[in-house]
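Below is one structure; the comments refer to it alone.
Missing here is one protein chain; the remaining ones are kept as they sit in the complex.
Up next is chain A:
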Amino acid sequence: MSVRRVMGTEVEYGISVQGQPAANPMVASSQIVNAYASSTAKARRARWDFEEESPLRDARGFDMARQIADPTQLTDEDLGLANVILTNGARLYVDHAHPEYSSPEVTTPLDVVRWEKAGEQVMLDASRMAAQVPGSAPIVLYKNNTDNKGASYGAHENYLMRRSTQFAEIVRHLTPFFVSRQVVTGAGRVGIGQDGRDTTPERGFQISQRSDYFEVEVGLETTLKRPIINTRDEPHADPAVYRRLHVILGDANLAEISIYLKAGTTALVLAMIEDGFIDRDLTVEGAVRTLRDVSHDPTLKHLVTLRDGRRLTAVQLQMEYLELARKHVEDRLGADADDQTLDVLARWESVLTRLERDPMECATELDWVAKLKLLQQYRDRDSLDWDDAKLHLIDLQYADVRPDKGLYHRLAGSGRIQRLLDDAAIEHAMHEPPTDTRAYFRGRCLDKYADSVAAASWDSVIFDLPGRESLQRVPTIDPLRGTEAHVGALIDRSDTAQALVAAITR
């Protein structure tokens, strides 16, 4: 009934070694992570603890056999790739051939923005630090999802949900929402088709970076046959109480309002699903095809066919969810609704209303519209066709994380894209954990007792204490414990890890 929920995001960054297109991306990604780790780690580097990971657990109730899984699905095998935990509670590591930043657990959409944007700055600092290593070529990072040559990499969202909610209900009500939410959350892309080769005139731009890479409606995979609803069931919390909804179809957004609305509106819809509040069937005919068709029409006129025969635009379909969400908040919370929930509802409505009138009215808020506006200005001035390399370059460079080169940063810096947070707030979040989840405990331990932390993960911190034969594992199975309110004073007065562990286990 509100936007509050345990959430987090993971972004794989595009990586390119300047002047060396054939450079090994795994090596370059390791350089990025190692450079950041060496420059920021105070002492020994804690490793990632894989004990509780189960990437082959399926939300539909079975496990995939390891032998038939694609090697890229075995994310719980420690391949010796760089992997560190930061003092803000985030994880920075190499995933396949990309550096990835997984945000700490947070509880509000604005905090999703805060710690995801902090990740962009971590990546920027990491690339600057890597460049200082003698003899290394500069590495540039991109917050996007495709090379437009067939490869795609993800920007995932995670939402903690009640285990008691039927997975079939999640699939039923979330699929139409996901198919249509790209009109708000898309990052924009020059190129149609997985390899970008479809250059039909006037069909050169699409709303989403990711939509062309989805091939099935429901499934466990994330690297091939990508599903609209991913069934990975690895809650990193008590599995009897929670599931983690792992959302893989979103775009990597740079615009703060795009990120904010992505997390906020999805949280509202999940609250309705958990509450059994959605009283209508909005099932879309041919969801995979529709996902692409909606993305391919930046005029937002494409009509989506529902199973009940109705035909609506994606914006109108979003308005159905908005109307339900308004009722849900009104019904369950009334005057007690919190400010951020009301703000998400108001912005969602405002954006949808203007998208329906003229998408360009959202050019200072949403990534895909800001990007399209810039591309259109170039097309008008220089009479460029959609297959012109310059337009593809603008698409790529929009996502460059460097403030002087990245076009998002140039637009935001000159006030052409609105922001929700200032630089100081984001800088703070690079180092400090959220105070209201277990990320607080993890981050503070890494900061204060770096020497004594042998490993950590979402659901544990493992200490190596002098005079103790075995490692001491402190489980953090409940995401809403280990907060500042729970352990802030305890950590403040524990000068050493021994004192902390003694106090916890007493």
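General observations
Note that in this section contacts are C-beta pairs under 8 Å (C-beta built on N, C-alpha and C of every residue); 3 or more make two chains touch, one makes a residue touch a chain; residues count from 1.
The working rule: contacts and distances are computed from a predicted model.
Between the listed names "Oligopeptide/dipeptide ABC transporter ATP-binding protein", "Alanine/glycine:cation symporter family protein", "Inner-membrane translocator" or "Prokaryotic ubiquitin-like protein Pup", the UniProt record for the complex's undisplayed chain reads "Prokaryotic ubiquitin-like protein Pup".
Among A:Y36, A:W115, A:Y153 or A:W368, only A:Y153 touches the chain that is left out of the view.
For the options A:D404, A:D422 or A:E469, the residue in contact with the chain missing from this view is A:D404. Those residues of chain A that touch the chain absent from the view are 12, 14-16, 21, 25, 72, 95-98, 146-154, 156, 222-223, 248, 374, 377-378, 381, 388-390, 392-394, 396-397, 404-405, 407, 410-411, 414, 416.
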